[in-house]
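One protein chain omitted, others in place.
We call the chains A and B, going by the order they appear; numbering starts again at 1 in every chain.
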Amino acid sequence: MKIPAGNLNFALLGLVAARSSGVHGYQLKTEFEALCEDFWQLNYGRLYRALDNLETSGELVGEQQVQIGRPNRKVYRITSKGEQSLDDWLLQPLSDEPRPLRDELSLRLLFLRHRDPLKVQRLVREQRAIYMSRLARVARRRRKLDGIDFEATVTRLVMDGLEMRVKADLSWLDHVEHTLLEEMAAATATTATTIRDQSTRRTNQ
Amino acid sequence: MIRFKNVHKTFGAGDNQVCAAQGIDLEIPVGQLCGIMGPSGSGKSTLLHIAAGLVDADQGSVSIGARDVSRMTAEELTLMRRREVGVVFQFFNLLPYLDARENVELPLLLDAINTDERRNRATKALEMVGLLHRATHRPPQMSGGEMQRVAIARALVISPRLVLADEPTGNLDSAAGRQIISLLRDINDSTGVTMLVVTHDPVWAANCDRVVRLVDGLVSEDTYLKPRDSVDSETNGRPAVAETGGKNGRKAATALQ
Partner (left out) sequence: MLRLFSLVSLRELRLKPGRTALMLGGIVVGVSMVSAIELLNREVVEQFRDSMENASGRAELQLVAPGTDSRLPDELAYDLANVSGVKTALPVIDASVPMADSASRLRLFATDFTNPRAEETYGVTIVGGGDPLEILADPGAALLPEQTARRLSLAVGDTVTVSGAIGRQQFRVAALLAGDGLLAATGEDFLVMDIMAAQRLLALDRLVDRVDIVPFEDASVADIKALLGEAVGHKAQVVTPYGRGNYFANAVSSFQVMVFSLSLLALLTGMFIVYSAVSASVVSRQRAIGTLRAVGVLRREIMLMFAAESVACGVVASTIGCLVGALLARLLSSQLSGAMGVIFQVRAEITASGLDAGVALKAIGLGTLCSLVAALLPAWKAASLHPLEALDDRPSGREALEGSQSRYFSLAAAVLVALVVACIIAEVKFRSIMLGNIASTAWFLAFILASVPAVSWLALRLRPALVHTFGLAGRMASESLARSSRRSAVAVAALALSLATTITFAGLFLSFERSIVGYVGTFMDGDFSVSSRHTRGGWLEEPIDSAILPRVETVPGVDRVETLRLVSGYQYGAARVGLLALSDGFFTVDHYGPWFVEGTASDALPAVRKGAAVLVSENFSRLHGVELGQQLLMNTAEGELDLPVVGIVVDYTSDQGAIVLASRLYAAQWRDPTVNRLHVYTSSSREPAAMRAALVHAVSDREDLKVLSLSSLLEYHSSHVRRAFALAGSLELLMLIVTFAGIVDVLASSVNDRRREFALLSVVGADSRLLTRSVMAESAVLISAGICLGIFGGAVSAWMWVEFHWTWLLGWILELHFPWQATARAALLAAVVATLATWGPARTATRVDTMEALRSD
């Protein structure tokens, strides 16, 4: 997936702003990956180009750092202009993007409602599995972050947010499952129970 | 490693009857970190307690390794907890007048392991949970997270084949809870000891290799979270869930297709 250029610049600014002593390229890449791994792929080329652009626009300032026994590397620091840009972007109201997955689920549920409890169940379970694996990914990312010696409060906050949202979604899912199935059970009492028993027995054989 | 076969358990009688397990079939392979989730009253803790030998199943069999737990006497079960199965509880259950080291050493004390070896193993266990610096402190002087870590060390000191954790984070705040789950994950990764963890929080459960969901005393979902290969693969935003390993897994996978 392609990253919108604007967002990439602001992400980089944010990461550099976190370190008053400056960050060098390799560090930035690692952190970026840790932050946005799954859905934003980044290579060194794109990264350095972005950094150069930011240097040119005066939002970052680069400094060569002499190292002994190794090639020199460039350390980037944020400038006051860069800080200003960052602030402006951060404080901008968010675009109201629809969350594709959740809305799609709602759509499907709408059509399935008065139909087949078995299908409802299957849908819910499928969704739950997806959410769980999303959480699992975040968990793995966190662990990688722990391994890095890096002050990553913001990153962690982002992950917290993700987790909380998925958790909320899961709760909603439980709620959906419970309500719908109860309703259907009440409507066709005997039939629903029989079907449910049959289905669980099948699942567990 | 653990095999539950058609396990039934009912508590109480007459009007107060509670069916905690109504025919649970579940198999957990060696080295797996398996999470058990489900609404309250679904029988999660009961399953754990049966595996730990703290509760007898009414029907069905439970095997740990090659041994049939459901056929063991109370004494054998107790010894199993002493030597092979480590249990971690929600409320830590440390003895308040023993310091961390003594609490950890407790199971070894019972088998008359000599002092030096006991010390060594306790030290290693405390190191593993990162609490060696608190070895001489007593529970009242510790935070919840630290106490639970001591409890985990106590479970690990016996070099168990299996660790059972019943809502280990239930009594901790989110930061401490995260630490504990992370710790369990690390231990499973480094030592490969099989773990069965009951939890109500999906965020914690997401750290497991696999999550089993119990509803009304039955296994209702069985999701594998750890990818087969070490690199995350993602296709169309769908997880690589379909895994073999147990009949439940297969069924769940086919149900999803």
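Throughout what follows, contacts are C-beta pairs under 8 Å (C-beta built on N, C-alpha and C of every residue); 3 or more make two chains touch, one makes a residue touch a chain.
What you are looking at is a predicted structure, and each value in this text was computed from that prediction instead of being measured.
Note that the undisplayed chain, when the full complex is considered, contacts B. Checked against the full complex, the candidates B:G23, B:P107 or B:P202 give a single residue touching the omitted chain, namely B:P107.
Of the candidate positions B:K44, B:R154 or B:R210, contact with the hidden chain is made by B:R154. Seen across the whole complex, the unshown chain contacts subunit B at 49, 52, 54-55, 74-75, 78-83, 87, 89, 91, 93-95, 97-98, 102, 106-107, 109-110, 112, 154.
Throughout what follows, only the chains that are shown with their structure count from here on.
Partner subunit B is touched in their complex by these residues of subunit A: 37-38, 101, 122, 125-126, 128-140, 142-143, 146, 163, 166-167, 170, 174, 200, 202-205. Of all the residues in subunit B, the ones that touch subunit A in their complex are 23, 25, 39, 182, 185, 201-203, 205-207, 211, 213, 218-221, 223, 225-226, 232, 234, 237-241, 247-248, 251-252, 255-256.
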